[in-house]
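Reviewing the structure listed below.
The complex appears here without one of its protein chains, the remainder shown in place.
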Amino acid sequence: MTAELDYTVNELVTALVASEIRDGDLAFVGVGTNGRAFTLAVGIPLVALRLAQMTHAPAASVYWGNLLEPDLSSIPDHLRQDSFTNWHAAASPADVGYKCDMLMRRQFDVSFDSGAQVDAYGNLNITALGDYTKPKVRLVGCLAQPEHFAFVPRPIIMTDLSQRTFVEKVDFVTSVGHARDGRTREDWGLGPGGPSIVVTDKAILDFNSPDRRMRIRSIHSGFTLDDVLGAMSFRPVVPDEIPQTPAPNAEQLRLIREKIDPRRVLLKV
Amino acid sequence: MTAELDYTVNELVTALVASEIRDGDLAFVGVGTNGRAFTLAVGIPLVALRLAQMTHAPAASVYWGNLLEPDLSSIPDHLRQDSFTNWHAAASPADVGYKCDMLMRRQFDVSFDSGAQVDAYGNLNITALGDYTKPKVRLVGCLAQPEHFAFVPRPIIMTDLSQRTFVEKVDFVTSVGHARDGRTREDWGLGPGGPSIVVTDKAILDFNSPDRRMRIRSIHSGFTLDDVLGAMSFRPVVPDEIPQTPAPNAEQLRLIREKIDPRRVLLKV
Amino acid sequence: MKKKLVSLDEALGPIQSGSTVAIGGSLLRRQPNAAIRALIRLGIKDLTVQTWASTTAVDMLAAAGAIRRYEGIYAGMFGFGLAPNFRRAVQNGEIEVRDFSETAMVARLRAAGQGLPSLPIKTLFGSDIALRNPEQFREYNCPISGEKLLAVQAAYADFTIIHGYVGDEFGNVQWPIVRDSDDVDMMMGAASKRLIVTVEKIVSHDEIKRRPALTYIPGHLVEAIVEVPYGAHPVSTDGFYDEDEAHLERYLQESKTPEGIRAYLDAFAREPASHEDYIAKVGGRAALAALNVKQGADA
Partner (left out) sequence: MKKKLVSLDEALGPIQSGSTVAIGGSLLRRQPNAAIRALIRLGIKDLTVQTWASTTAVDMLAAAGAIRRYEGIYAGMFGFGLAPNFRRAVQNGEIEVRDFSETAMVARLRAAGQGLPSLPIKTLFGSDIALRNPEQFREYNCPISGEKLLAVQAAYADFTIIHGYVGDEFGNVQWPIVRDSDDVDMMMGAASKRLIVTVEKIVSHDEIKRRPALTYIPGHLVEAIVEVPYGAHPVSTDGFYDEDEAHLERYLQESKTPEGIRAYLDAFAREPASHEDYIAKVGGRAALAALNVKQGADA
């Protein structure tokens, strides 16, 4: 980030994500993790959704934990249990089975997903690095991430660019993206879906290529194509012309800074 | 009923049913109907269960409507909606799916079932008389009665004897008893179960015969074998010795009359 | 959240003759009778109805000749006997009947709620319920255990109509803490494509969002919500009012002949231009208040 820019990368991608939200969207946001992972999986999505609500998508809403449409005008400051317990929401079904059913019947429009590995065709790994039965690094498992990729029309991958993360082929396919082992998701038996865009700290990527291989959609101000390619272990599709990621406007920045996350709880790191 | 007897047939069969209840049993009791059908399906079972609780089976309980273990020490006098709504109980699950699941996983011990037709092998019909597609008499459907016969170890059929009701073969098999069309319930794919006894106004019948054909177990005081056979369209298995249905004892009669149903709400008709 | 509060006629507007309509409530409780009367007034016909234990809703539609096909676990009048008009229509061969036992209907609703084409049960082997309906029941062997199972077809409906307790303008519907849960309205709502809910009372969203665990129909699933006090009359809404026994007796009396029930439907469904007119016709709010029950502290 160079000094002359008057917004952070977090603010940039938050505004970008907000622009992906359509009015009436129901978004699936995870609850867990800490530090930078929290910012990516929870912080940016919640701020972006609230920003969308306050600008062009007043009827957008979120399913968070097992809270359907929690009141994003009062996001708790510290996420200890009691903040979740008492967060006002439209509904809190008796168990998570309700959310699972909503996923299978395709009630969600958008989801947010991070992973330890993402590959060229959008497969994600949050289960294990190395050999599954005796892994080099055992990760958390899978949660509902396979469901997001199976049933949500527009999953958004939130992951910082790094050669370790962006690999040609993931060690373990937790969640099926657009193709795997030469077979498309449809070949495998999945319906429409798979990741729509990949939001990183240096660029936005998508899968708008003939064979659905990951493609650079835009590069953030201050970064070069080489910065992006140098942070990936595979070569994505590189269009002839790559636009700059649109900058947040003054109103968006004001809302993020003054109204939505004034104490930088969500966009902390 | 002859004059010298000091108990009614309803009291007789109530005590008999109570004796079938074991400590810890969970019994399924229906909620509907009126008049004599109400006495058979709801009245006698509830009084019998309460009687069992007060004598030999303190841990017996009932699932009634969607109330699990309603307080049988305070059975409502008039069964309008608000009496059900406010009846105290151990649990009232979010919907009837919970009860259905409990049925499929065989959590019940006893159920009470009536029908427009019962046949020689314990098949029951509560759906239609005559041709199914254009019936002579359309009945109520099936409710959870097929579940009772499929999954409950000891269903009790509660039906007054009559030639119209006790037929060799029912017009429509709503609930599969012990055999149908020469195939046993196991042949059809069902597990253990099927009706245990048939409680009528003249006799108790069961299926303890080699091929599970209905058999006379006991005849109520005041009735003859001919009374029983004359009220059935098929000939049940008739053992050489048929005992008299055991009479209720004084304590049972006292509890029924003074404690459980003093205003004759449940054993009205 | 989107505002979904509309009038009853607006809510029912999209329902066309020939539709498949799932109808909530059970026995003499929360049948969406105001909506049913409106459908009769609007002249909707040729419906496939899916129900749990239905009484007045199915019987009035049958009396109006509006049902082509019925799928449910029970159609009767609970303590008042058999369903007279449904029975007559079925016996005349005017309604195609598909019976389902409780586990079967639950599996059908859950399948639709999960986006699945079917779910298995182990119940109806050897029963005519399944044997007479090979289109909607098929045996198969569990791919894992080999055990014999019976797949039952998902209950997908074009429209779903449920009468609930209270809701907000965004369609979030809540139940009281003390209530009669002997129904499947929650899963029927979850199985819906286009969900129309009538409620006894519209309350503020602020009131709803303080107790999100009481929401059994999330507004996200709702297409239209309508405030219809006494919307289940002449049956009950538990926690609000009891069934109107006198009116139900009258209904059964009128149902003894086709002419009688036609006159009844004219008077109570076709002629009143609105639910308010219906309420006036049955004696007005004051008369209905006699059916009210004490609301629990938690209601």
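So that you can tell them apart, the chains are marked A, B and C in the order they are listed, and the count of residues begins at 1 in each.
Quick note on the criterion: a contact is a pair of C-beta atoms (placed from the backbone, for glycine too) under 8 Å apart; a residue touches a chain by one contact, two chains touch by 3 or more.
This is a predicted model, so every value here is computed, not measured.
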Contacting the left-out chain in the complete assembly, out of A:Val9, A:Ala27, A:Ala150 or A:Ala231: A:Ala150
From C:Ala151, C:Ile196 or C:Leu248, residue that would touch the chain that is not displayed: C:Ala151
Listed residues B:Asp101, B:Asp131 or B:Asp181, member touching the removed chain: B:Asp101
Listed residues A:Gly43, A:Pro93 or A:Pro155, member touching the removed chain: A:Pro93
Where the missing chain touches chain A, by residue: 31-34, 38, 65-67, 79-82, 84-86, 92-97, 99-100, 103-104, 127-128, 132-147, 150-151, 172-176, 180, 183, 185, 188-191
Contacts of chain B with the absent chain, listed as residue ranges: 24, 26, 59, 61, 67-69, 71, 88-94, 98, 100-102, 104-107, 151
Residues of chain C in contact with the chain not shown: 115-120, 122, 136, 138-140, 142-145, 147, 149, 151-153, 175, 177-179, 181, 210-211, 213-214, 298
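Here is the rule we go by: only the chains that are shown with their structure count from here on.
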Chain whose Cα mean lies nearest the overall Cα mean: C
Greatest separation from chain C - chain, by CA centre: A
Chain B and chain C, separation of their C-alpha mean positions in angstrom: 29
Distance between chain centroids, defined by C-alpha means - chain A, chain C (Å): 40
Where chain A and chain B are represented by their mean Cα positions, the distance between them in whole Å: 58
Residue numbers of chain B (touch at least two other chains): 94
Contacts with 2+ other chains: residues of chain C: 110
